[in-house]
Structure formats: C-alpha cells, structure tokens
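The complex appears here without one of its protein chains, the remainder shown in place.
The first chain written gets the first letter, and so on, giving A, B and C; residue counts start at 1 in each chain.
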C-alpha cells in the first residue's frame, strides 16, 4: 500500500514545477475536491453500484485523494492522526450495541 | 506520518463491529463522500480561505479520507499506485512549459 | 419571467418521448442535481466570481433548474409554496436585528 508522505512529495513537486501554489488556497482546494466528488458520483448516476466503470472510478478517486492530500498538507495535518481520531470519535457516537445493523444517523439512534 | 494500510484496518474493524458492510455499496459510499465534501465546503462559505475553522476542517477532511479509503478498499485499489499514476497522466495533460502559472483547464491550454 | 408550470410540461414531454421516467427515481434525480451543481462550481474554480463564463453559467444553472423542477414534480410540491414557506422559516431563524450584515449561521448568531 505504501505511505502517504511519498504522495505528498509527488504532488508538491508537480505543483512547484507548474507554479500552481498561487491558486491553491484552501477554499478552492475544497471546491476542487467537491467537483471531483461530483464527477465520481456521475459514474453511478441512473445505475446500480455494480454498473460503474471501474477504470473511471479509479481515476476520479485518485483526483479526490490528490486534493484531500493537498488540503492536509496545506494545514499540516497528519492524515493517520486525524483519521484515526475521527474513527475514535465515531466509535463514541455510534456505540456497537446501538449502531449494530442500523444505518440511522447518530442523532436518530 | 504513517501508511494507508493501518487506516484501512481501523475502518474495516469499525464497520465489522457494527455490521455496516451491508450498507456500503460503492454508489452510496461515493454519495457519502460528496455529502462530506459539501460539509467541508460549508466551512468556507461566504468567507475567505483563511477564515475557516481549522478544527472543523480537520474533522470534515477526516470524514472524506474515511470514505475515500473505504471506496479504494472496496475496489481493492492500491492508493499510492492510483494516485501516482494519475499524477503522471496529469503531467502529460499539463506539460510544464504550457501550464506554468496558468489555472486553465488542459483543454483550454 | 413566466411561470414554472409551463416548464414542468416541457420537461414531462421531453422525458415521455424518451421513456426516461423509468430512470428518474428521486434518489438519482437528487444525485443528478448535485452533479450539475458540481459542474456549475467548476466554472468558478481558481477564479474570482466575475471571471466565470456567463454562457456556461447559464447552461449549468438551467440543468440545475431542470432537475429541481423534476424533483418538485415527482413529489407534487408547489414550488412557490415550498419556497415562500422556507423563506418565512428563515426569517424566524435569522431575525433582521440579529442577522443584519452578518454571514454567521443561525446557530452561531
């Protein structure tokens, strides 16, 4: 699988070579991420989950990771730390005994 | 710092304990990701990039990573491989000499 | 400006001719709407508000109205009624004296 620091380095180099840092404020990076999320969703539109084109899912998901990693880098967040902390918080909001087998939101549990 | 695999393992365990795999088809995971992207964007609405609340950005970004990682896991994609390949493709679509200092889309370059 | 009933009729006829009603469940219509919202946002990405291409804004906004009208038609909502009621509710959540000149969300006012 690999670590994400090597991806941060790749993305930094790509942007530096193109002098793109000037455009990459956090607001537009978040906007770019949601635009890519829309493109990912388009692959599933009017379809069942299984009918999406895997190769295109791969590409759109890669774009999403690229912007998410850039945002993490911008704020100097440690990806493993923020994700594992969020999962711990979710574990409190969705205790196993209550959430098991239910798709309800925590405030409806 | 860290690697993706430890996050995949954490998320898998979280979902297994709650028996949530039944809800997690790729279409709804992609939908969940775009909903979280909307929540991230809300932190920047009517504001400059610098005015967003960092702690909340951290949480929303963690949610986005969580769904993006679940989608990658669902399709058995290697995150480092798909992201680094996409960056290579982008390097071809945005050659340094043409793209330098420009925010234009590749088909407008 | 005109009324929206004539648009509902146009859209119904368009779909009936193509036998597209079968795909148009509310979940996918909502998904289509958010995908179009992403395309609208792309016109503003890395730009100031004034730099977006007006002709393309027009097209994406038309797509958004098309799906929003279809959803309203699907649920048999009266557009003027639901919008004017929502504005009344917002007037309670954002009283003039508190909200004047502030971009804060109602729960932060």
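In the analysis below, contacts are C-beta pairs under 8 Å (C-beta built on N, C-alpha and C of every residue); 3 or more make two chains touch, one makes a residue touch a chain.
On a predicted model such as this, the values are computed, not experimentally measured, just so you know.
Participant: Write the list of subunit B residues that the hidden chain touches.
Facilitator: With respect to the unshown chain, the touching residues of subunit B are 23, 28, 31-32, 34-35, 37-39, 41-42, 44-46.
Participant: Where does subunit C touch the missing chain, residue by residue?
Facilitator: So the residues of subunit C touching the missing chain come out as 1-7, 10-11, 14, 17-20, 22-23, 25-28, 30-31, 33-34, 37-38, 40-41, 43-44, 47-50, 52, 54, 57-59, 61-66, 68-69, 71-72, 75, 77-87, 89-91, 94, 96, 99-101, 103.
Participant: For subunit A, which residues lie in contact with the unshown chain of the complex?
Facilitator: Considering the whole complex, subunit A reaches the absent chain at 31, 34, 38, 45-47, 103.
The working rule: only the chains that are shown with their structure count from here on.
Participant: Quick one: subunit A and subunit B, Cα centre-to-centre, how many Å?
Facilitator: Here the centre of subunit B sits 2 Å away from the centre of subunit A.
Participant: Taking the mean of the CA coordinates per chain, how far is subunit B from subunit C in Å?
Facilitator: It comes to 26 Å between the two C-alpha centres.
Participant: Which subunit B residues reach two or more other chains?
Facilitator: 31, 34, 38, 47, 103
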